[in-house]
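Attaching a single structure in structure tokens format; questions to follow.
Apart from one protein chain that is not included, each protein chain of the complex appears where it belongs.
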Amino acid sequence: MFRGKVRRHVEAIATGLKYLVKPNRITVYYPEEAIVLSERYRGMIHYDWDKCISCGLCAMICPADAMKMYRKKGEKKARPGINYQRCIFCGYCVDICPTNALSFTRVHDVAFEKLDEMLYPPEKFTSEWRSPAEERGARRLRVVFDEERGLKHVPEQ
Amino acid sequence: MGLVSSLVRLVLSPQFFGPIVFPGLVTVLAVLLSIIWVERKIAARVQMRVGPLYILRPLGGAIQMLADGLRFFFQEFIVPETVDRVPFLLAPVVAMSFAMLPFAFVPLAPNFKPYTVPYSMPAFLGLNTVIPLTVLAMAWGSNNKFSIQGGIREAYMTIAYEAVLFISAYSMALLYHTLDFAEMVEAQKVPGILLNPISALVFFIAMIMSAGKLPFDIVEGEQEIVAGPFTEYSGIAFGLTMGIGYVQLYGFTLAFTLMYLSGWEPLVAPLYSIYPALGGILLFVKAYLLLVFIVFLRAVYGRYRLDQALRIGWRTLFPLAIVSVFLSIALGVIGVV
Amino acid sequence: MSSSVMEARLLEKEGDEEVYEVFIGPQHPASGHMRLIVRLEGDVIVGVDPDIGWVHRTMEKLAESKEALKAIPLLERMTIIDSQNVTIGYVRALEKLLGVEPPPRARYLRTLLSEINRIASHLYGMGLAGIFVNHSTMFMWCFGDREVWIQLAEELTGARLTHSYSVPGGVRRDLPQGFKEKALKAIRYMEKRLDEYHRIFFDNPQVRARYEGVGVLKPHEARRLGVVGPNLRASGVRYDARLLGDYGVYDELEFEIPVREEGDAMSRLLLRGDEIRQSMNIIRQVLDKIPEGPILAEKYLRLIPPKLREPALKEGRIKFPGIFANLKLPKGEAVARAEMGHGEIFYHVTSDGSKKPYRVRVVTPSFRNVILFRYLPPGHRFMDLPAIYGSLDYFPPEADR
Amino acid sequence: MTCPFMGLAFLGRLEESSRKAAQWLVERTPVRSLRDWAISFSLWPVHFTTSCCGAEFAAVSAPRFDMERYGFLPFNSPRQTNLLLIEGTLTRKMARAAEIVYQQMPSPKFVVAMGACAIDGGIFHNSYNIVRPHELFPIEYFIPGCPPRPEAVAQAIVRLHEKVKRSEYGVKARET
Partner (left out) sequence: MNTGSRLERLEKGLRDIGLEPVKAPGVLRVDAQPESLVPAARLAVEHGYDHLASVEGIDWPSEGVIEVIYHAESYDEDLRGTLLEIRVKVPRDEPRLPSLIEVWPNALFLERETWDLMGVVFEGHPELRRLLMPPDWDGPPPLRKDFKVKTEGVFVNVE
């Protein structure tokens, strides 16, 4: 009993020391480094003005009422605009879009300073997204699964 | 000219140099700043991450604690209306002062001790016993349920570890036939830890308990009582309370080194010839490594329950401490020392 | 046990002058999003009143106000750390109402994600159990290793936590390229890590001292209190909603339901480790056995215009048919139970024949386990409260909905 | 802890006049930039989980994203912290607690709203039990997403860190 306890104390300390000597760090040095998100990542949404047929399905299926059809006075066609104050990135709008006018970008690391910056009416909705970290010149890292270390982050070629 | 030289002499005199420069105030601050960073870095390393880094990238964020300390210093200091102001404000300062005082009794080399008293070991330990009282004052002054709980825990813990700490230290005094640190070091032909390992183990655990470090950080038990007696403190006062444990621990590691790891022996003669206090560097290195090991334990252990810690104190350590006394007497009879 | 004895432990005595009340939460290092009103006599707990509802986001009401499909992402927010398992019950209830059955491949994929989520959820619980006794290494290790499974789920579904993966009739994404190798690597890594967990945490005498023999729940008490999940199975009751064979492909796979007899906090923790091993076993089998075929029921698949369907299927995803925006639920009701990481979740969906469900009743595992906060701590020391809380793996947003 | 004369400084701050003097001193450029440098590397969020985004908040301090690199250390009590992260939905009941926590924090203090729910309610925008945090607190950054990726939280913290370092904070707090 007593010896078992001592052995377990020693084992616990030895395990700690093992990791102290040979650490298994998986930290990504964000914002110096940024992970390249997986192919199908559901990030900020991009809107293709020309493909849109104004069917309104995206606004109808949006669970958070973030997507709205903006109807301009005098214009017949309403176009979708998104409100990132509410968007929950479920991707239903993209999956239901019958013309693939909506698509995911692989950018999700954004923060805003003002509330109205987060409103994206149709015109602004078409703008391209770039990751702020990459704009600052972050190294892009690919995630690799590894038996020894769990996750490894290797620079993208 | 005369003024400058007398100033230099004053600074280099043991009475000033010991408490103020090394191992006292200045070194304490340096240790305080570095050890918390070391603790966070070690924990981070074991825990698959990096820890503080960007503040000083080339040194791995070594001045992290400077930022935290300055932030505490400049942050608003809130004195809640419900507190008892005098103990609330005074206790951290008193605690820090008493945590600093024991360094006046730490010798650095054979003939370099700030205060030449034959009882430096009991004086050192005795000064440390004031700190639990100040913690009680903080808890009482804070007038907060969590603080009072923490204060009661501190009181319980104190009676559990203090007797053990003293008895195990006195067993070494019995072994060396002296109560003075310097003479103890001289008496150690073999490091004390080999002569009386039981006493060393007991003292080691009791000093972790005393400083409230894991696995015995019961007084600050954040998962139950937020920050214990320090819950209501903000700004610089919290910075002080956070530092007390580390200062105390640093003092204890010095004492441990003197009693069990043969202090400054083997003495580095060339350094000693330049300036006697430099001989203490080896002492400091040993103590610091011990300190690093203790803060490393944070990465391995959680926290014991209060009653378990008390049981360890009374049922395991106390008999062991008594055994260590007899062991010392036996060794004395055989005539090892 | 007669229920009056149980009541005596569940209900508090009033008007006792000796007790000392401590409020733990909502801002407290060990509270999460709830408050425990702890009544102490000296250092001994005489009563705990769990004050929940701090995260009550009115999901049942909002689910009534939305079209049926929109409630999937809504209900997912109850337990974002276990989002596939929390929605699968609702999707099953919808499928029963609509009369669709998912094709075999979709059922396999659902099972796959369910188990990945279960592992992540258990790691979350184990990590919190670590930090509740101030064992920060366990917390960090569990959260670090959880990233492996989150990454897997992300590559499968496209989101870290909120997958919204199952839809009535199937799933939204097919297996990506090279998924099997990645999953197998993750499994092998995790198996090694579980041993390390044992060395530094589960077998650590300090942790044993804190968790062993604390908060013992006897089997008959667990039954009468309706406790679910690992907390139930650690008390020796072999019950798991996966055994019902209502969803997924669990009846086609070989796996065990781990059961432990002690019923204390330590066995609740160890049981999660056992379940992680079983989940990895299930993932292995799923990846071996998964059949080829469509991932959405034929009924909906043919509603997608072929021009859209083919390229999307080639990419390994489906497009929603337009009908999904206005899915009409036939009149009736359906009950579904599913096993989450925290325990069994219960759905009862009533429809009056409109597009919106008339009533969605959901009883979550955490809500059923909240009764244990009343029942287990009395008689323990105050410092045992975090240990008991940590071992229950209680997730407040799930209980409060 | 860092200044040997701290006893003086902190006794002085008790009195109104010395408080003003200290205020004046702290607002001088070298002192102020030193202070802001220290604060920017010592953003300690209070341990206050308002909702399920707490799961991703934990991931921010967990090994993979480890924001402790910036000195970001979740801490126990509001008295010792200076950053309040609203992690997701704020219900009516929780909003009252959040206000108390905010009041108990010593200034300078910052608020970051994390997740769609903490901005405009997200998917719960029409619920009867939620509060929009920007009506209660001066919020420095909003992080969209449900839940936001840990990188997004890290992005907000890094930007807040840089903002504090440039001494550009507190504008919002003064406005409201």
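Should a chain be cited, it is by its letter among A, B, C and D, assigned in written order, with residues numbered from 1 in that chain.
Note that contacts are C-beta pairs under 8 Å (C-beta built on N, C-alpha and C of every residue); 3 or more make two chains touch, one makes a residue touch a chain.
Please read these numbers as outputs of a predicted model, since none were measured by experiment.
J.: Check the whole complex and report which displayed chains the hidden chain contacts.
T.: By the stated touch criterion, the chain not on view contacts A, C, D.
J.: With respect to the chain omitted from the figure, which of A:Arg71, A:Lys114 or A:Lys152 is a touching residue?
T.: Residue touching the chain left out of view: A:Arg71.
J.: Can you list where subunit D touches the absent chain?
T.: 91-93, 126-129
J.: Residue-wise, where is subunit C in contact with the chain that is not depicted?
T.: Contacting residues on subunit C, toward the hidden partner: 3-4, 6-7, 10-11, 52-53, 56, 58, 60-62, 65, 223-226, 232, 237-239, 243-244, 246, 335, 337, 344, 346, 348, 350, 358-359, 361, 363, 367-368, 370-371, 374, 400-401.
J.: Which residues does subunit A use to touch the chain missing from this display?
T.: 56, 59-60, 65, 68-73, 78, 81, 121
Here, only the chains that are shown with their structure count from here on.
J.: Can you work out the whole-Å distance between the CA centroids of subunit A and subunit C?
T.: Roughly 24 Å separates the two chain centres.
J.: Could you give the separation in Å between the centres of subunit A and subunit B, each centre being the mean of its C-alpha atoms?
T.: Between these chains, centre-to-centre, one finds 48 Å.
J.: Please work out the Cα centroid separation of subunit B and subunit C, and write it as a whole number of Å.
T.: So the centre of subunit B lies 46 Å away from the centre of subunit C.
J.: Give me the residues of subunit B that touch two or more other chains.
T.: Those would be 46-50, 222, 226, 299-301.
J.: Going through subunit C residue by residue, note those that touch at least 2 other chains and give them in order.
T.: Only 28-29, 73-74, 137, 140-141, 144, 147, 162, 200, 204, 206 qualify.
J.: Would you pull the subunit A residues touching subunit C in the complex into a rising list?
T.: 5, 8-9, 11-12, 14-16, 26, 37-42, 55, 57, 60-64, 88-92, 95-98, 100, 104, 143, 145-151
J.: Would you mind writing out the residues of subunit D in touch with subunit C in their complex?
T.: Residues of subunit D touching subunit C: 46-52, 54-56, 58-59, 62-64, 76-78, 89, 91, 93-94, 97, 100-101, 117, 123-124, 126-130, 146-147, 149.
J.: If you look only at subunit C, which of its residues touch subunit D in the complex?
T.: 26-29, 32-33, 53-58, 61-62, 65, 73-74, 77-81, 124, 127, 139-141, 143-144, 146-147, 160-162, 397
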